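A protein chain is absent from this complex, but the other protein chains hold their places.
Chain IDs A and B follow the sequence of writing; residue 1 opens each chain.
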């Protein structure tokens, strides 16, 4: 904005930028330090920097046996839940948003839109117990399917809201041209509209993956043992006896890494997707 | 656009799958909890819901502990949102630029948003530990005696707010960045040629033009911070005492710890109506702002 490189404003600006970056990076770095410190340093002689780097906490996470019933198993669960929920949410949600935006507006559409959107706006805590009973009646308790269904149902409102703004932006001429050529609504949607709004779907997918991966309350309410996901394991680290800060830190770092990588590599698409649609109001 | 009957059939077909899932997986449990809130079901007294009663709502609206937790939630919401909006906006503005370094920095600042709330809460729990936590260690390195963050009722709320804004400023930062990118450069150039100061440009151009973004952030964050659960669960579990017992923790304790199920449902519906009301006000405001454009 300003031509002068070293004006007071630029100095101020870079100071703040560095401060912001430091405030983000330092806690994560400290968490990493906590995961490699020897036990004694954690409780009795706390120092900021670790004197040695012990990798025991990580070793116990990545042992072979944990692949079947330990932490890697829960990691696998979390990946499956996140991927499947995202695929289905983005697919169904976009379709639904398109349908809602192209149908003739009336009371029914307004009600349906309201029903779908309202889900975003109440505390999940309200539905935990009824959810549990519902899944029990469907014989889906303690399965990944239950968690996936619940994640889809919380992801759909977000998808519908985001994609509706995208679909409102799509030039009508494109669709009309395709319809004039004799294509049905479905063909128009899948062949013409979807390719144009891919960036929006990508942005939604990224947000959905993060939401599902990190979701704790519903997953913990539905899964008692076999279908545990990562957040449940992390929240469960505090026992009556005390806390294994080092193990907890290691687990947190391992849980963070995939999502951080996703954000690092897709933030471009995220911003592009959001710019194109949602923030235009 | 005119749609034929056949078209409408297909459009409904597109809508159907999502709608079915929402009805089954959300509407049904929600209605169930509504019905239960009008009956009497506390595990201590019976295994199944009984009868019909308005007592649960009466109790919710007069219970000082519930009202106190509503107050705590509102305080939490207002404080976090103000800080998030201001910081997010300022950071988005300061980060405007297209050099590689800025892009890298921007990416880094987006990281906290991708971390699970429970991980964030746990992390800050480790950091806020009075004796071995990073925060107090660093404070004592500069000679300040850090407070008992998680054990002192006066400081626990501050700790919770810090943990929450650390995570969610990146959300408002993201939205504001996307919004500011779409502000046309020539507008800004024109203003500068006209002699506007930096602050003037911010006030007259940036703030109004990012209003949709502000509203979007408000809509999401008001609800999310009012109903915050994951972070509080891992950071303080509502303690010490009741100093961080936000509404979700209160309902959780009543419903899943003491199993006063219908009372918990009634409390949940009361806060939901409150939240809907706030949202309704916001949406009205949004419509008015949009119409004035």
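Quick note on the criterion: a contact is a pair of C-beta atoms (placed from the backbone, for glycine too) under 8 Å apart; a residue touches a chain by one contact, two chains touch by 3 or more.
Everything below uses one rule, namely that contacts and distances are computed from a predicted model.
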Taking the list "Acyl-CoA dehydrogenase", "Extracellular solute-binding protein", "HDOD domain-containing protein" or "LLM class flavin-dependent oxidoreductase", the UniProt entry for the undisplayed chain gives the protein name "Extracellular solute-binding protein"
Using the touch definition up top, pick the residue from A:16, A:54, A:80 or A:202 that touches the left-out chain.
-> A:80
Of A:88, A:112 or A:127, which sits in contact with the chain we cannot see?
-> A:88
For chain A, residues in touch with the removed chain = 43-44, 68-69, 73, 77, 80-81, 84, 87-88, 91, 129, 132-133, 136, 141-145, 148, 186-187, 190-191, 220, 224-227, 236-243
Write the list of chain B residues that the hidden chain touches.
-> 43-45, 47, 59, 63, 65, 129-132, 148, 150-153, 237, 239-242, 253, 256-260
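The rule we apply is simple: only the chains that are shown with their structure count from here on.
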Chain centre separation in whole Å, for chain B relative to chain A (CA means) = 15
Give every residue of chain A touching chain B within the complex, in rising order.
-> 1, 9, 13, 16-17, 20-21, 23-25, 27-28, 30-31, 34, 42-43, 46-48, 92-93, 95-96, 98-100, 102-104, 112, 115-116, 118-131, 133-134, 149-150, 152-154, 156-157, 160, 172, 175-176, 184-186, 189, 210, 213-217, 221, 230-231, 234-235, 237-238, 245, 248-249, 252, 255-256, 259-260, 262-264, 267, 270-271, 274-275, 278-281
Write out the stretch or stretches of chain B touching chain A in their complex.
-> 1, 3, 6-8, 10-15, 17-19, 21-30, 32-33, 36, 90-91, 94-96, 102, 105-119, 122-124, 126-127, 131-134, 137-138, 141, 166, 170, 174-175, 177-179, 181-182, 188, 198, 210-213, 215-216, 223, 227, 229-230, 233-234, 247-248, 251-252, 255-256, 261, 265, 268-269, 271-272, 275-276, 279, 286, 290
